[in-house]
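Notes to accompany the following structure.
For this depiction, one protein chain was excluded, whereas all remaining protein chains were kept in their positions.
Chain naming follows the written order as A, B, C, D and E, and within any one chain the residues start at number 1.
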Amino acid sequence: MIYVTRREVFSSAHRLYNPELSDEENEEIFDKCNNYHGHGHNYVLEVVVAGEVNPKTGYVIDLKKLKKIIHEHVVVKLDHKHLNYDVDFMKGIIPTAENIAVAIWNQLLDRINEGELYSIKLYETENNYVEYKGG
Amino acid sequence: MIYVTRREVFSSAHRLYNPELSDEENEEIFDKCNNYHGHGHNYVLEVVVAGEVNPKTGYVIDLKKLKKIIHEHVVVKLDHKHLNYDVDFMKGIIPTAENIAVAIWNQLLDRINEGELYSIKLYETENNYVEYKGG
Amino acid sequence: MIYVTRREVFSSAHRLYNPELSDEENEEIFDKCNNYHGHGHNYVLEVVVAGEVNPKTGYVIDLKKLKKIIHEHVVVKLDHKHLNYDVDFMKGIIPTAENIAVAIWNQLLDRINEGELYSIKLYETENNYVEYKGG
Amino acid sequence: MIYVTRREVFSSAHRLYNPELSDEENEEIFDKCNNYHGHGHNYVLEVVVAGEVNPKTGYVIDLKKLKKIIHEHVVVKLDHKHLNYDVDFMKGIIPTAENIAVAIWNQLLDRINEGELYSIKLYETENNYVEYKGG
Amino acid sequence: MIYVTRREVFSSAHRLYNPELSDEENEEIFDKCNNYHGHGHNYVLEVVVAGEVNPKTGYVIDLKKLKKIIHEHVVVKLDHKHLNYDVDFMKGIIPTAENIAVAIWNQLLDRINEGELYSIKLYETENNYVEYKGG
Partner (left out) sequence: MIYVTRREVFSSAHRLYNPELSDEENEEIFDKCNNYHGHGHNYVLEVVVAGEVNPKTGYVIDLKKLKKIIHEHVVVKLDHKHLNYDVDFMKGIIPTAENIAVAIWNQLLDRINEGELYSIKLYETENNYVEYKGG
C-alpha cells in the first residue's frame, strides 16, 4: 500500500455565518470571520490516494490524471469564487475549513478509480489546517 | 546602513473591477479576478526599514515597535476584510497587489521614525508578488 | 471525525545534558548539543485535535480558543526561555524534542474540552521533528 | 511511542520508461516524463522511525546516527546520479516516486536498530509526494 | 516604479561539463556535478518586471500574460528536459545556474512589452540560487 498526494492551491472568499442564528450569536461565535462582505484565503489542498503500485507503470495513479480530476471537480469550482454564493456543492454549508474539506471529499470520492481516496488535507492559513479521512 | 524586515500576514477578499469601464471590458481585463462576489488571499507583507544601528540597543528599529505600527495602521484594517468595501484607505482604488502595496506604503511612511521606510513587498499568492520602494 | 491543527512557533535555548552521567558520557552522547551555555531553536509546534464537526458552528473546536489555550499553557512558558532553567513543567527532564513533545502533550491533555487532543508534532529544525500521540 | 523524522534532500535525474512496453505505449503512459535523456528533481526524503524514548538520552534514536545511516545507504547512492543508470539498488525498477520510496525502505529497514522504521515520505516536487509504511 | 514577480517551477536534468577541458579537469572542477548521465533539479524561477502602474488596470503587467510568455519561451523548453541535449537556446553553454539564468534573460528580454524585464532569479536547490539583472 502506497499513499500518493497531489497538492493544489485555490483562492476564495468566504464568510462564516449560520443563517439559523441571530446576528449577535453569529458575531459572538465567528467574530472577525463573520465580516459581512467576507474575507479570503489561498487554500492549500492535499488529496491523498492509497493503493497498490501498478507494476506496468510504477504508479498507484498517474498524478496527471489525479490533477485533472481535482481541477475539474474542485479547483475550477472554488478558485476565484466566493464560497457562500458561487459554489453549487457548498450551498447551505457554513464554509469552515472542516466543512469545505468534507465537501471536497464528497466531490472526489466516486471519481477516483485507481487506488482509493484516503484523505483530504486543507490549509486555510499557514497556521490552521484540517484533515478528513471519511466516515 | 542595515535593512530590517518584518513579515506579517493578513487574509482579505477582493474583486478586481474598474467602475469606469464596462462590464465587458472588466471581464476581458480581469477575467476570473472580476468574479462579482470577490475571491480572496492570504497576503504576505514584508515591510523593510533602512537605517543605522543604534549602538545602545543594537537595533535599527525595535521590531516589536515596528510590528505594533504595522498592526495598528495596516493589519487591523485589512485582515478579515473585503478590500473593495471595508477599508478607508483603499476607497476608489482597484485592489491589485500593486495598488495595495502603494497604499500600505502611504499608510506607513510617516509613522516610522527610527530608520526610514525602504520597501513594501506583498505576496498575493506563492507565485505572484510585487515590491514598491516609493517614488 | 475531523482532525484540526493549530501551528505555533516559540524560540528557546536548551542544553542536552543528563546529570546522572559523567561529563565524558554527556559529551559522547550529546556532542555539540551538550555545549555548556546551551544553544537554541525556533521550535515549530503543531497541535492536532480530533472530533466531530459541531453543526451549529461548522467547527470541531474554534481555533481561536485552541490558540488561546496553547498560548497560555505552552507558548508563554517556553518562548524566549532556556528550557533547562526557566520552565516549571520541564524540571528534571532532558529537553530533547521527544521529551518536550511529551511535556507539551501533558500540559494540554486535560485543557482541551471540545474534541480531544490527538497529536503533538514538534519541529526542532527544518530537518528534525518528532510526533507524539499519547500512550 | 514517539515518531522521529529526519529530512534529507538529494538531486537526481530519471526517465520514466518500461522496457517491456513499446515506445508508443511508453510515450502514452509517461508523456513528458518519458523524455529520452531524462529530467530531474530535488527529491525531499523524510525517514520516520518509531520507538520508545530511552530515559538515559531522551532520544528514540540519535538523529545524528540516523542521518549517517541515511547518508551512507541512500543519499550518497542517489544524489547527483541518474536513477536509471547509476544506482545498484534501482536496477530494473521504473524510477517513479512510488518505486523509489519502496527501494529506500528496503535499503534502510534492517539498518535501523534503535526504534524501527515506520515510514518513508518522498517529495518529487512541491506538489507531488508519496508515502510508504511497508507491507 | 513597481516590481512585479512571477514564480514558475521546472524540472530538468543537467551535467556540468566543459568539452574544451580534459576529463580529469572536468572531474576536478565539477566533481559530483560532472556525473556522466547527469543529475537533476526542480528549478524555481522568479521573473521580475519593473514599470509604472497602468491606472486603467492597476497592473504593471497582467501576470496572466507574463505567465503565458514565460511558459511559451522558457518553461515548455526546459521542463522535463535534459539541459545539455534538449534545449535549442542552451546549445554550447555549460548549464550552471548562472548560465541558465542569463539564457532565460535573453529568451525573455525582447518579449516583455509592458514594463521591462528587471531580473531573473533562479533557485537550483533550496540552498543555492543566482540572480541576474542584465548587462
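Note that in this section a contact is a pair of C-beta atoms (placed from the backbone, for glycine too) under 8 Å apart; a residue touches a chain by one contact, two chains touch by 3 or more.
No experiment lies behind these values; they were computed from the predicted model shown.
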Omitted chain - touching chains that are shown: B, C, E
Touching residues (missing chain, whole complex) on chain E: 16, 18, 21, 29-31, 93-99, 101-102, 126-133, 135
Residues from chain B at the interface with the omitted partner, ascending: 1-8, 53, 56-60, 62-64
On chain C, residues whose C-beta touches the chain left out of the figure: 9, 11-14, 32-33, 35, 37-42, 79-82, 84-86, 125-126
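What we mean here is this: only the chains that are shown with their structure count from here on.
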Neighbouring chains shared between chain B and chain C, ordered by label: A
Required steps from chain A to chain E (each step between touching chains, minimum): 2
Common touching chains of chain E and chain C: D
Result of counting contacting C-beta pairs for D-E and C-D, higher pair: D-E
Equivalent of A-B within the choices D-E, C-D or B-E, defined by over half of its residue contact pairs recurring: D-E
Turning angle required so that chain A lies on chain B, C-alpha fit (0 to 180°, nearest 5): 180
Whole-Å separation of chain centres (CA-atom averages), chain A against chain C: 29
Touching two or more other chains - residues of chain D: 126
Which chain pairs touch, all of them: A-B, A-C, A-D, B-E, C-D, D-E
